[in-house]
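Note that one protein chain of the assembly has been removed; the remaining protein chains are unaltered in position.
Our next item is chain A:
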Amino acid sequence: PNVKLVTSDNEEFVVDFRIAKMSVTVSRLMEAMNMSETDDASLLSNSIPLPNVTKAVMARVIEWCEKHKNDEPKEEKENDKRGRTTHVVSDWDKEFLKNDEFGRLCQLMGAANYLEIKGLFNDISQTIANMIHGKKSDEIAEMFNIHCDLTEAEKKEIRKKTAWCED
């Protein structure tokens, strides 16, 4: 069975029921609209509106979901000993995300969050975290084009508090 998804720019995507169910948001909407896998009539007559996702971003989301539709659900892992969430990005996902220009990646992250596709959301978050990892403060500011609006006193205070983690 197929499900119809309609993006903000009125583009209709017909996707497999399993792919639609990968999104918690879509899944909830289908339940609210009494759409079930066994009821073809309800699937054909209804479409799911997704006002926060555009056509181009939806196409990327579906591409990711197609690849991961047969994945086993991952177990929740506790934070590691250094207090960080652990998530492994597969080689295919790294290549997939590498193709996205930064602005598009940002939109894709917003869509993954809105659609509640945890795997994609964590993949993107981990990718951005990898950009930050091991960098110095000024390198981070430069990489993300962040203008420093801290006063000298605030900078000094932060430096004092973070002296233990500077090289």
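Miscellaneous remarks
Going forward, a residue touches a chain if its C-beta (ideal position, glycine included) is under 8 Å from a C-beta of that chain, and two chains touch if they have at least 3 such contacts; residues count from 1.
Heads up, the rule we're going with is that contacts and distances are computed from a predicted model.
Remark: of the listed names "F-box protein At1g80960-like", "Ribonuclease P/MRP protein subunit POP5", "Large ribosomal subunit protein mL44" or "F-box domain-containing protein", the one matching the undisplayed chain in UniProt is "F-box domain-containing protein". Of the options A:14, A:44 or A:158, the residue whose C-beta touches the omitted chain is A:158. Contact between chain A and the absent chain runs through residues 8-9, 51-52, 54-57, 79, 81-85, 87, 101-107, 109-110, 113, 121, 125-126, 128-129, 131-138, 140-141, 143-150, 154, 158, 160-166.
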